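With one protein chain held back, the other chains of the complex are shown just where they sit.
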Amino acid sequence: MTRELWKGNNAIAEAAVRAGCAAYFGYPITPQTELLEYMSARMPQLGRAFVQAESELAAINMVYGAACTGTRVMSSSSSPGVSLMMEGVSYIAGTEIPAVLVDVMRGGPGLGNIAPAQSDYNQIVHGGGHGDYNLIVLAPSSVQESVDLTVLAFDLAEKYRSICVVLLDGSIGQMMEPAEMPPFQPLRTEYPDWAVTGAKDRERRFLSSIYLDPPQEEAANLRMLRRWQEVQANEIRYKTYYMEDAKFAVIGFGSSGRVALTAVRAARAEGIPVGLLRPITLNPFPEKVVEDLAKQVEGILVVEMNSGQMLEDIRRIAKGAAPVEFFARLGGIVPLPDEVLDEIRRLAKGPLTLEGHPRDRWLARMGTLN
Amino acid sequence: MQTEIIFAGFGGQGVLFAGQVVAYAAMDNGLEVTWIPSYGPEMRGGTANCTVIVSDEEIGSPQVRYPAAVVAMNLPSLDKYESLVKEGGHLIVNSSMVDRPVTRKEIHSVMVPGNEIAEGLGDKKMTNMVLLGALLANVPLLPLEAVEKSLREHLPEKHHRLLPLNYQALREGARFLAEKV
Partner (left out) sequence: MDTQEEVIVYARPDSLTKTNTHYCPGCTHGVAHHLIAEVIDEMGLRERTIGVASVGCSVFAYNYMNFDFVQAPHGRAPAMATGVKRVFPDKVVLTYQGDGDLASIGMAEIVHAAARGENISVFFLNNANYGMTGGQMAPTTLPGQKTTSSPNGRDVETQGYPIRASELLATLDGASYVVRRSLHDPKNIRLAKKAIRTAFEVQLRGLGFSMVELLSTCPTNWEMTPQNSLKWLEEHMIPYYPLGDYKVNPAVAEIKG
């Protein structure tokens, strides 16, 4: 295995290149700018398309156009830029064509800051753009996983004619870790039977998200929903640690998940039987896993870098089978392992309750901080 | 077994590079490693730091509150991190840039006149390598030779004329050993 030391953002860019990405369109924004810079050198070197667009809005619409040709295409941005892209995201979803989007989240709302955050979970997992649609959302927690999931993102996007988002926070984009790059895939030379390639020796094709006739729009919505059921049935991914004999469970994705891993190990060293679930697909969400886990354990701790956006999903899925507690740092602060360890100790010590809302209890505890 | 190191100093002192050298060497020796810089407005001049974690298993958090070792290249870094070094951990200080001793007694501290040594070698830019040499000599992380090998393998060819000077700086720094706590 040949490992090289890669910065997260650069690694994602190279992985996309190797996955056969033929066109990249983007706009500079911290903390994902290295990805755009890497592509600006790498894509022309390989004779592939690179455009630094005038805005994220233009970038996503360039992606939209390129995606209509059935080629592998991507963009990347960070929270405020992704907000601007939501128009194109909805149109691409409505046109049922594949594209890959990398969102390196930063602190918000508004201009916020450039530090790592996970506060766009709801925007990406539960919507963002207008209309009924689902995005496939992959949440890596390391540089190697960012590489692997970027390649997977292109495959899944194509397989389900969907946008696939690689959702990470700024710290994974900025950190360096050893990673092994995937093999080079050749650029595609054949195009899918829906792509616009010029109407040579065939009927003309037309790609749009417009269905002025409501029954037709309903049919399109149902078609997308049935395709989504396939995604739900086939593509759920997650990782568990120390769960076999666990009486308590921590749930966190991306950076929160790996911070929690350090805390879980420390808690285990203290004799606390705690395990970790790290969802990798945030959409579709590993619901069955959470449901079973809630039946197994005496208490769940959800750790996020947002105010409890995934927490609401966990509560909905756990259905009161186990008490849920919550811990988060906001505004661009990454929780440290010792903070999470304290929370695990508190969880193990009890008493736990099904009453009230975990966010309220966490906020009360945070009261001493601010 | 996991070791966490924070390299801290002014921008331009080469703290990010020193951390990367450790990261490359750890990788080359089959270990897991993470390197994460502080990034933000402060990276435009002012203080700079990075955290390197070396482990023989999957690394969880890339940052910790209480590191096993800190390399403090200047006074603000000493002030910021002295209290955070894990009990029994190491604090490697560039004494050329601080005007006070380390006050904690239950950690290993090493005072290295990095600037003077580097200037003596003819290149002030070698200060980071002097401090790195001291770190490696005191913290059981990687042999000095392994780090030298990784430097040779990963430093771009055009900088290879600087290798002997880097080795020299590492070895000068490695002469500074902490007293027993």
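Quick notes on this one:
Order of writing sets the chain letters: A and B. Residues in each chain are counted from 1.
Following the convention adopted for this analysis, a residue touches a chain if its C-beta (ideal position, glycine included) is under 8 Å from a C-beta of that chain, and two chains touch if they have at least 3 such contacts.
Just so it is clear, the structure is predicted and the values come from calculations on it, not from any experiment.
For the omitted chain, the shown partners it touches in the full complex are A. Shown as candidates are A:A23, A:V82 or A:A322; the residue that touches the absent chain is A:A23. When the full complex is taken into account, the listed residue touching the unshown chain is A:A66, out of A:A15, A:A66, A:M224 or A:A263.
The omitted chain makes contact with just one of the residues A:G26, A:G88, A:G108 or A:G299: A:G88. Only one of A:A41, A:L111, A:A199 or A:L225 touches the chain withheld from this view, namely A:A199. Where chain A meets the chain that is not shown, the touching residues are 22-23, 25, 49, 51, 53-55, 57-59, 61-69, 71, 73, 87-88, 91, 95, 196-201, 204-210.
Please note the rule applied: only the chains that are shown with their structure count from here on.
One finds 34 Å separating the Cα centroids of chain A and chain B. Per the touch definition, chain B reaches chain A in the complex via residues 20, 23-24, 27, 32-37, 39-41, 58-66, 154.
On chain A, the positions that touch chain B within their shared complex are 3-5, 30-31, 113-115, 170-171, 174-178, 255, 258-265, 334, 336-338.
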